[in-house]
Structures are given as structure tokens and as C-alpha cells.
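What follows is one structure encoded as C-alpha cells, with my remarks underneath.
The complex is shown incomplete by one protein chain, all other protein chains being positioned as in the whole.
Right after this comes subunit A.
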Amino acid sequence: MATKAQKTSETASKSRTRSAKAKSDAKKPASADTPPALTEDQERHAYREMLLIRRFEEKAGQMYGMGLIGGFCHLYIGQEAVVIGMQMALEEGDQVITGYRDHGHMLACGMDPKGVMAELTGRRGGLSKGKGGSMHMFSREKDFYGGHGIVGAQVSLGNGIAFANRYRKNDRVCLTYFGDGAANQGQVYESFNMASLWKLPVVFVIENNKYAMGTSTQRATAQGDFSQRGASFDIEGEQVDGMDVRAVREAGLRAVERCRKGEGPYILEMITYRYRGHSMSDPAKYRSKEEVQKMRTENDPIERVRVRMIDRGLASEDDLKAVDKEVRGIVGEAAEFAQTDPEPDVSELYTDILR
């Protein structure tokens, strides 16, 4: 998929020196050039981590079908390169916050697959002791701030995490993920305004998977280039091939670096795709099977790494099968734990309401 170089409105670039500088920073990248190659270790890491999300989500879908997971369950299959590429651009202590399609983000942050899966099944060993569910998991240890079920709310919260970084004068950066649907919420723009005004160290990562639940971006947005949604607030942005982990990482590194230097927020629009429905109960009648199939066969983020590794001679088919086996083992263990771990003790009903 071709990525589009960013366009900066003339007024924005003229109005403030910061914009002009930002513009020059952003020049080198995002254009249709092939992103820099990953090292063998990086390719291997990306492959394994993306595969873990893929297999985990497949298993979650299966368990949902078996009635083991209740309520809403939004799978991340197809979008794996976004979180893994972005995670590769972070340093220890940087924070992540996202919406309800959050399993991939948690695994990318290094949260325990057993804890995530047990939360999906509502068990006491779940990351939220079974009280949060699919959309509400957190990890102080891994600097993961959720897991939020109200579309767009995490954007204001992410601003607050970035604000806290500035307040504490640390050089941490907060990645605030949201989707093309959330990008139409009012508070996103309230947040853009304050983030730019106060130069908050926040990267807004818009995961444009083309459908806000069942409404395509064409039907929901007057201006479909989400990377330019910050123009009114002097926030630069660019579109990134979210199906190519290399492109994501490369754009992520630049964006995070800008933030860390105190240059303020940045927008990365990840052009991506989800293979499954919005949630498990979505038959996805709003798009054709062919559309999904085409994406899977031509543009799968994991397959792209696999092919590259084989082509570059970085791994053999057997090597990669071994990775798959290892990952399946982890997921199997998580699924086993999530089914055998007991439900929360009834006394937990009234705990954790107040401190």
C-alpha cells in the first residue's frame, strides 16, 4: 500500500516557526520509499510478537464462540503491525493508552497473556481480577493505562498522562491510540488544542481500519485524511502504511523523538485493516468478503515479515514454524489457565470501589 507524504497547510507552516521546523523534520520519511530494513533480531521480534497477537486473538474468538468469553470482544487481527511497530519505537517508561480493541496493545506492552485471557473469561487471575473484562485492563508495571470502553475518552486521558510527564519533567512519551471512529469525537479536538498549546509529549496514533463499527470512513468523515486532523491546532501528521511493521516503527521513532525533545504532539495515521467484524457479534455485512480476502492475501502484516525473512535468508521455514509452535504453546497455556482459574471470590463484588 502506498503511503502518502504529509501535506501541511500553507497557513500552518507560515504561522509559527515550530510548524516550519516540524515540517522539515517530517520531510525525510513517510513517502512511498521503502522503509529502512529491520535487523534480523528486529524482524524476528516483530514476527513473533505479531504472531502472538494473531494466535491469541484467534483463540479468543474461538473461546467466545464456545461461550467462555462474554459481552463484547473486539479482535485485533489484521492490525498487529501497528502496535508492534510502535512498541519498537518506545523506551522503557513510555506510556500507552487505547480504546476497547486493546488485546494487541496489552500483549505488545508485555502484559501476561494468561492474565489477559483470564480477564476475558472473567476469572480471578485476570489482570483486573475479572472485574474489567475485554475493554478494561491496566498495568501500572507496564505503563499501560487501558483499555477504555467509551469511544474517544482515552484521547483526553492520554493527554493527561502526557501532561503528567511534562509536570514531572521526565522525558517520557505517551502513545494515545484511537480509531477512525473516535477521530470524530469532539473531545479529540479539545485534546489536540491543549496538547499543542502546552506542547505535551503525546503521539496520537489513529488506527484507521476503514470502518467505525459498520460505518465506512467514506460515510462518516467529511475529510478522510486523518493525518491532517490536527492542522487547525498546528499539529503535524502523516499517513503510514500500518500493514508494514517497518514503516510503522520508522514513523514511530521519529514521532516519539520529536515528543521527547519537547516539540509537542504529533499525529500518525496508520492505514490498517481489521479482518474480523467490529466485535464478535458483527457479521460484517457492510463490506464484501472479497475486500477482506484481498487484504489478507496481498497485505497481511505477518506474512510480509515472513516472506521478507525467507527472502533475505534470515530464517528458514522450519525456524518460523518453531516460532509458531512456541507462540501456540503460550496461547494454549493462556487459554487453559483462563478456563481453569476460578471465578472471582464473591467478596470481590464490594472491593476496589474506593481506596
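Everything below uses one rule, namely that a contact is a pair of C-beta atoms (placed from the backbone, for glycine too) under 8 Å apart; a residue touches a chain by one contact, two chains touch by 3 or more; residues count from 1.
The rule is short, and it goes like this: contacts and distances are computed from a predicted model.
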Field: Chain left out of the displayed complex - its UniProt protein name, from "ABC transporter ATP-binding protein", "Putative Response regulator receiver modulated Serine phosphatase", "Pyruvate dehydrogenase E1 component subunit beta" or "FMN reductase"
entry: "Pyruvate dehydrogenase E1 component subunit beta"
- request: Please pick, from A:72, A:163 or A:286, the residue that touches the omitted chain in the full complex.
  value: A:163
- request: Consider the whole complex, including the chain that is not shown, and state which of A:44, A:74, A:129 or A:249 touches that chain.
  value: A:129
Field: Omitted-chain contact residue, chosen from A:42, A:193 or A:279
entry: A:193
Statement: Those residues of subunit A that touch the unshown chain are 95, 97, 126-132, 136-140, 145-150, 153, 155-164, 167-168, 186-187, 190-191, 193-194, 197, 351-355
